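Let me begin by presenting the structure, written as structure tokens, before commenting on it.
All protein chains but one are shown at their positions in the complex.
For clarity, chains are labelled A and B in written order, and residue numbers in each chain start from 1.
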Amino acid sequence: MSWPGPTELLWAGLLLLLGAVGWVVFEETDYLSILLPSFAVVATAAFAAGSQLAARRQQRRTVEDEVVTEVSWPTVLVAIALSLALFGLEVGTWLIYIGGGLFAFGAGGLLREWTAERRALRAAPERRAAR
Amino acid sequence: MTDTRREFDQVAGLYLPIGVAVVVVIVALVVVMALRYRVRDGEQEPGDDGPGGRRRPSRIADAPRAEALYAAVLVCIAALLVWRTFSTEAREDHPRAAATATIDVTAARWHWRFDYRGTGVTQLGGDRTPPTLVVPAAQPVRFTLVSIDVIHAFWIPARRFKRDANPGASSSFELIFPTTGFWRDGGECSEFCGLRHAQMRFDVDVRTPAAYAAWLRQRRAAAGAVGAAGAAG
Partner (left out) sequence: MSATAPVARPPRPRTPGGLVGTLASTDHKVVGAGIFVTAFGFFLAAGVLALLMRSELAQPGLQVVSEEGYNQLFTIHGSTMFYLFATPIALAAGIYLVPLQIGAARVAWPRLALAGWWLTIMGGLSMWSGFLTQQGAADVGWYAYPPLSDMPNSPTIGTDYWIFGVILAAVAGMLLAASVLATIVKLRAPGMTMLRLPVFAWTQVVSCLMVLTAFPALIVAMALLFAQRQLGGVLTTPEGPIAYQHLFWFFGHPVVYVVFFPFLGAVAEAIATFSGRRWFGYRPFVISLLLFAALSMSVWGHHMFTTEAVKNTYFSLTSTALLVPAGIEYFDALATMWRGRIRLRVPMLFALGFLVLFLIGGTTGIWIGSPALDYHDTDSYFIVAHFHYTLFGGSVMGLFTAIYLWWPKVTGTMLRERLGRWHFWLTMVGMNLTFFPMFFLGEQGMARRVADYPRSAGWTTLNTLSTIGSGVIALSLLVFLLNVAVSLTRRVPAGPDPWGGHSLEWATSSPPPPHNFDALPPVRSFAPLLDRREAEQDRGDARGAVA
């Protein structure tokens, strides 16, 4: 993988450099020195971790092997459920409960999709080998 | 002494010609390139380089030296602008002159109040009429600025200056008004502050130092008379 290495490091490095200029040259030790480096480091570290995980998973299967459910209503349900739960902060606790319930349904659906995908993935090489 | 308008004009005097020149040159280049290298309808098939010796697009894909040189020119322009700005900024942020008058400005939704420090004189507007800020001409006037509710901003366009009025933290600055005159709606709130933000204005009345002193005396006397009448009653 030629990335996330260079691009990401360059990005974080540039942000740190700009923060350092503010701190050292302009003696801005308040928000500048807190916001810029911390967000830069946290965001790039988080993304690096995520993409490393993804890359490791990627090594185990090739792109063609990946099976993705074509229509994923549980994803939609989860998104709507979380939104409703958020609105519940204003509307009332009952909406938070409804949102939570829908989220549980959606999460269950997602779990089903993932297991089905994994089954299909395990079945796929055998099918090819048989052919 | 910091004449904010003069500072503005000086900085603008460098920025404006450069900006206009950049826009004119690049727009001209865009137009010239588009017309000069245009191919007409009918000969616009991609990769068309048929008979008749039609010109092919150049394949030169970079020019590192030219681009580096150009980038260096850009850095020089940026450095020039920054130098101009910094030298002005140093003067505006650290005024040295001693002010002759100090006016405490209080911003509140959606009114201005001007207290002339040490005199007991206060300028307030009516419900629909803005107050008048009376200041002496050609003398530095110190302002302290505070808000009692939300964030406002004190803006006198003729002085090319504004400053935020924050609740709970006062800010101070100096302005100088070189010429006498009366500006209807010469000052306004420029930080959105709710319902009647558009009406939060004040008039600016710049008088000669003598006329200003006379006005102040008269207002003090009136305030004193009111105070005396109140005490007598």
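Everything below uses one rule, namely that a contact is a pair of C-beta atoms (placed from the backbone, for glycine too) under 8 Å apart; a residue touches a chain by one contact, two chains touch by 3 or more.
Not measured: the values here are computed from a predicted model.
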Query - Which residue of B:Leu74, B:Ala98 or B:Ala214 touches the chain not shown here - result: B:Leu74
**Report entry** Contact residue for the chain not shown (choose from B:Val134, B:Cys193 or B:Val206)
**Finding:** B:Cys193
Query - In chain A, positions touching the absent partner - result: 1-4, 6-8, 10-11, 14-15, 18-19, 21-22, 25-28, 31-32, 35-36, 39-40, 42-44, 46-47, 50-51, 54-55, 58, 63-64, 66, 68-73, 75-76, 78-80, 82-83, 86-87, 89-90, 110, 131
Report task. Please give every residue of chain B in contact with the chain that is not shown. Result -> 4, 7-8, 11-12, 15-16, 19, 22-23, 26-27, 29-30, 33-34, 37-39, 44-47, 49, 55-64, 67, 70-71, 74-75, 77-78, 81-82, 84-86, 88-89, 92-93, 109, 149-151, 153, 155, 157-158, 160-164, 166-169, 171, 184-185, 188-199, 201
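Everything that follows uses one rule, which is that only the chains that are shown with their structure count from here on.
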Report summary line: The distance between the C-alpha centres of chain A and chain B, rounded to whole Å, is 44
